[in-house]
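Removed: one protein chain of the complex. Kept in place: all other protein chains.
The first chain written gets the first letter, and so on, giving A and B; residue counts start at 1 in each chain.
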Amino acid sequence: MLKINYKEKINVNLLIYLAIIIVSSAILIYLDMNKFQYNYAISIIEKSLVYAVVALSMNIVTGFTGLFSLGQAGFMALGAYTTAILTIPVASRANVYYMNGILPVLENAVLPIPIALIIGGIVAAIFAALIGIPVLRLKSDYLAIATLGFSEIIRAVIASPMMDKITNGSYGLKSIPGFNSSLECFIYSLICIVIMILIINSSTGRDFKAIREDEIAARAVGIDLFKTKELSFVVSSFFTGVGGGLLAMFMRSIDSKTFQITLTYDILLIVVLGGIGSITGSIIGAFFVTAGKELLRFFDEPFAVAGVDIPLFRPGFRMVIFSILLMIVVLFFRKGLLGGNELTIRHLKKFRRKKNLDVAGGAV
Amino acid sequence: MNLFLQHALTGISVGGCYALIAIGYTLVYGILRLINFAHGDIFMVAGYFMIFSFAVMPFPVAIIVTLVATTVLGIMIEKFAYAPLRSAPRMSVMISAIGVSYLLQNLATYLFTALPKAYPAIPGLKKVITIGNISTSLVTILTPIITIVLVMILLWLVNKTKIGLSMRAVSRDYEAASLMGIKLNKTISFTFAVGSLLAAVGSILYFTDRMTVQPFSGALPGLKCFVAAVFGGIGSIPGALLGGFFIGVCETIIKAVGLSTFSDAFTFIVLIIMLLIRPTGLFGEKNIDKV
Partner (left out) sequence: MTENVLKLVDMGIRFGGLNALDGLNLSVNKGEIVAIIGPNGAGKTTAFNCITGIYTPTSGMIEYLGKSIVGEEPSQITKKGIARTFQNIRLFKELSVFENVLIAMHLRYNDNIFTSTFRLNINKEKEMREETKRLLDSQDLYKYRNDIAGSLPYGIQRRLEIARALATRPTLLLLDEPAAGMNPQETMDLTSYIKEIRDKFGLTILLIEHHMDLVMDISERIYVIDFGKLIAEGSAKEVQNNPRVIEAYLGVDGDA
């Protein structure tokens, strides 16, 4: 009677996920083969994937550990710059650093992309560990403002003349090798996302959730509050850093202005819309927001019906729509579009059953 | 020496504006335990109010319209975005505040474009005054004076009036205060009104000096002023005043010695150092969480 069927449950879900991955890969391979035709779609997909990684990493610390961190842009900048510096082809470097030259040590330092991405993540993680020591002992709202401030400090340092030979100061970096195919982007993102899901569902992830639910109770069952918070913050920042590296690859050229506070807010938008504390929410949210922003582009263009200009349509309109959407979700759907739940096959089944019942009820 | 005085004066003037904004943060945080991320953007919108009202009416009326409109905006934001979340977790309210900030910035971009708009010159304020070897504009001298006068009025309001007593009671213990018959919503609205009004005054003084407004003009000054409030001890009005002056003066000095790139980052370094050595700020009180 006390039998629990973990195995079966896990296997069914695993199969479904595998199926989704295979189908997605097949679609991406098809798109890649017809690159010129689907250029636009590919770029939306790649951007969404990168944002999904960053949004999920933000969710680890904010949604699952209950710590409100707003340092995303800063950690992304660290990862992006590290990855860029380590991957720009040697031949292009003189051209990139044409104003101030490059630090001799870095002149020939080129690493394979996956390793550069990991180092980018590690750099972000190290900074997170350092900043976490003073800040994680404080109340959560100080964490928000301190991480926000930290992110601005990083930006200022990156853009400063002292860093010219490393970050190329205010000129930014270009000629960053991009993704060879959308499949490549998919694989990197997928690895990150899978590892993050594994963490969230592990015993470590359960400790995170315990802290989110009640810090005092968590301590009372033997969870080391500071160590666990620091762990969550560092892990999250690692993946934010890797996400930053992926963003650099997607954009091919970056400068310090890429990593303004607005970037953090964009990611927060995804996390909140998708549902704080929902893995699938963050992933779907990333696609929804990124694709939404692109598809709503026409809102920013002047729009005329029968020769009469509709006055609402001009630059900035779609961001207003997104801001209003964000406010609606915050005020009326506090748990996000997915309500803090995970979208799984079981839910879909339940939903269908309910619908069928409604239909049956209607027939009587 | 002259140069130093000149910079000191500029610093104090900027600091006065910062202090006025910082008070808004400190009051709201004191009462709702909320970092009102939208406060800097209220300050920015006040700039636009002035531009548009100045264009159609004489300046004294325009100033009054700006002050009133900003105050109303502050109260409305509280009513629509924060009041419904009174019982929600603090993170939700903070996200709502960020949402309002995001909305105001995007709305401003949409309505007024992202290009900087010229701020009107209020007659007399930009007049150049020469004291000894220092020449400066009237607004630079006026700012700290106005700031200090307003702070004195505010201190009187908080410490000597009935509504001030309610504010102090609510900031002590929200639930107990409402049980004692204090009208919670009225007190909170009043707090937002005062904060926004001061931000509007700060906005007029600040932008008269800067001469342009754009949709993101409020974001960074807003954050700096929050740091000023933390520095002085969140919840403390004299603390916010001191914090504002401190940040303003330091920033001006840093710019003067040629480290402009770091002038913004400096504020946050101050924040992190402060959180490390004295998280409650200069005048803050220590709170004990009840278990």
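In this text, a residue touches a chain if its C-beta (ideal position, glycine included) is under 8 Å from a C-beta of that chain, and two chains touch if they have at least 3 such contacts.
Being a predicted model, the structure only gives us computed values, none of them experimental.
Write down which of A:55, A:123, A:199 or A:289 is the residue touching the left-out chain.
A:199
Which candidate, A:91, A:105 or A:221, sits in contact with the chain we can't see?
A:221
What does the interface between chain A and the hidden chain look like in terms of residue numbers?
So the residues of chain A touching the missing chain come out as 2, 4, 6, 195, 198-199, 202-207, 209-210, 213-214, 216-225, 231, 235, 340.
By our rule, only the chains that are shown with their structure count from here on.
Using mean CA coordinates as chain centres, what's the gap between chain A and chain B in Å?
For chain A versus chain B, the centre distance works out to 32 Å.
Which residues of chain B touch chain A in the complex?
Per the touch definition, chain B meets chain A at residues 33-35, 80-81, 84-85, 88, 90-92, 94-96, 98-103, 106-107, 109-111, 113-114, 219-220, 223, 226-227, 230, 261-262, 264-265, 267-269, 271-272, 275-276, 279, 291.
Mind pulling up the chain A residues that touch chain B in the complex?
62, 66, 68, 131, 134-135, 138, 140-142, 144-146, 148-150, 152-153, 155-157, 159-161, 216, 261, 265, 268-269, 272, 276, 314-317, 319-320, 322-324, 326-327, 330-331, 334
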